[in-house]
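Here you go, one structure.
All protein chains but one are shown in place.
Labels A and B are assigned to the chains in the order they are written; within every chain, residues are numbered from 1.
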Amino acid sequence: MTQTFELFSDLFALRNNALSRRDPRAKLLACVAATVAAGLSTRVHLPLAVMAVAMGGMLLVRVPVRLIVARLLPPLGIVALLGLLRTFLIGSTPLGQVALGSWTLTATQEGFHEGVLLLARVLGAVSALILLSLTTPAHRVFAALRWLRVPQVWVETAMLMYRYVFLLLDQTADIFAAQRARLGYAGAARSLRSMGTLGGAVLQRAFDQADRAHEAMMARGYRGEIPFGTLGPTPAGDMLLLGAVLALLAVGLALGEGWLA
Amino acid sequence: MHISEGILPVGWAGAWLLVALPFLAWGIRQIKRRGQTEPRYRAFVALVGAAVFIISCMPIPVPTAGTCSHPCGTGLAAILIGPGPTVVVASIALLLQALFMAHGGLTTLGGNIVSMGVVGALVGFGAFRLLRGAGASVAVAAFAAGALSDWATYATTSAELALALHGGGSLWSLLGAIMMAFVPTQLPLGIFEGILSVGACRFVSSRRPELVERLLARSSG
Partner (left out) sequence: MNAPGKPFLIEMENVSFAYDEGSLALKNVNFRVRAGEFVSMLASNGSGKTTLIKVLAKLLTPQQGTVRIAGRDVRAMTAGHLYQQIGLLLQDPNDQLFAPTVEDDVAFGPRNLGLPDVEVEQRAEESLAAVGVAALRKRAIHHLSFGERKRVCLAGVLAMRPKILVLDEPTAGLDPAGESQMLQLLSRLNREQGISLVLATHSVDLLPLFADRIYVLNRGEVVKDGAPEEIFADQEMMHRVGLRLPYISRLIHEMRCYDGVRIEGLPLTLREARLRLLELIPPQLIMESLKEKTP
């Protein structure tokens, strides 16, 4: 549990550096564009280039390698599984055979190629996402989403959820520690019961907190909607940067796919 | 298990987003409407969302896989706030997880909203209501909601993966293989999630019975 809690951190996003100062709209769009480009690419070069650039960015703002690896690893498990499945189930040109008891599995070239491409795409896309997440705090993303016309209710709920997840996390960790200190997690059956209690306790705290948050909002003139400040125009430099990223991705994609030939 | 950034081809990612949008709009409209007559409602939905988000981060030991896996929590959320708002809070939880843990992704948000939010919430809510309507106890209904919504979520995720990735091969053999790969972890996880839902519902109803009555009234609305 503690590991999850540590991973769920925005400390890096809140640091002040060359990348965290960039306009959140530009970063959001650049990240989505990089993912789409990696997804459209049928060769591994562009996705790997995206990954290299993203890694470079993270090292530039001194994100510890350990954190990057910790965030990159989980998606790779499922990719490995999917890659293997595809290698054995798709395609026709045999690459090799594996005997599993009475079964014989045939690996195919097409499947293997597809698997490697998938791996490259995921590496590229996830790297871009990690770069975005480590340089953009949530409230900037919310402001960007509001500017991009995401409905007010959604952004308001997201803001409240974000704020109270941290508060409830602290309380949950306290209850969890108190349970463990009294052997609430000794044995599987007891663990399950303790988990259920923990879940219920968190919910109950949430209900109480909701009433109190509402009162606090009322006392400061809440009229049914949290008002948002407006995000000013994107700085010219950031526009230029976004333009450059988009152009590079387009050129890279066109070159890789042979559209220019 | 969320579909990670980069796994779905661009076309499929966009298609799932389009499928998710009407459900999101439905949930947003429900929150908005209810918020007008009941000013506390928005804070309530957000806090239940935050709590369920945390519950979904609790690691559950899965003996068959030798590792820890995480519950979805959408079945529980659907019991408490109804399926529409659950789709909304699930979409927010998915965005926060994508941003803070690189768990899931931005372009795969649509696919994940459909499997976890839409299918998970509808199945969980449906199971709870049907069983309660048929006279089952809260515990039985909550267990079914937790377990079935978990399994339905994984079945949908598998289907999304198989549909997108079967390429020239057989859809069914890939789907079957993905499901088989998930079963050893998912079967017990669903049961655990069911038990967790029962525990959470029991705790809330024993400490704050008036709240549960209020909740049941809410989810019928």
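As a convention for this text, contacts are C-beta pairs under 8 Å (C-beta built on N, C-alpha and C of every residue); 3 or more make two chains touch, one makes a residue touch a chain.
Source: prediction; values computed, not measured.
Q: From the touch rule at the top of the page, work out which displayed chains the omitted chain touches.
A: By the stated touch criterion, the chain not on view contacts A.
Q: In the whole complex, not just what's shown, which of A:R43, A:R163, A:R180 or A:R193 touches the removed chain?
A: A:R163
Q: Go through chain A and note every residue touching the omitted chain.
A: The list for chain A reads 10-11, 14, 137-139, 142, 159-160, 162-164, 166-167, 209, 212-213, 215-223, 226-230.
Note that in this section only the chains that are shown with their structure count from here on.
Q: Sort out for me which residues of chain B touch chain A in the complex.
A: Interface residues on chain B, with respect to chain A: 1, 4-10, 13, 24, 28, 31-32, 35-36, 39-40, 42-55, 57-61, 63, 76, 80, 88-89, 91-93, 95-96, 98-103, 105-107, 161, 165-170, 173-174, 177-178, 181, 192, 195-204, 207-208, 211.
Q: Given the complex with chain B, which residues does chain A contribute to the contact?
A: 1, 4-5, 7-10, 31-32, 35-36, 38-40, 47, 71-72, 74-75, 78-79, 81-82, 85-86, 89-91, 110-111, 114, 118, 121-126, 128-130, 132-133, 136, 138, 141, 151, 153-154, 156-158, 160-162, 164-165, 168-169, 172, 188, 191-193, 195-207, 209-211, 213-214, 217-218, 222, 224
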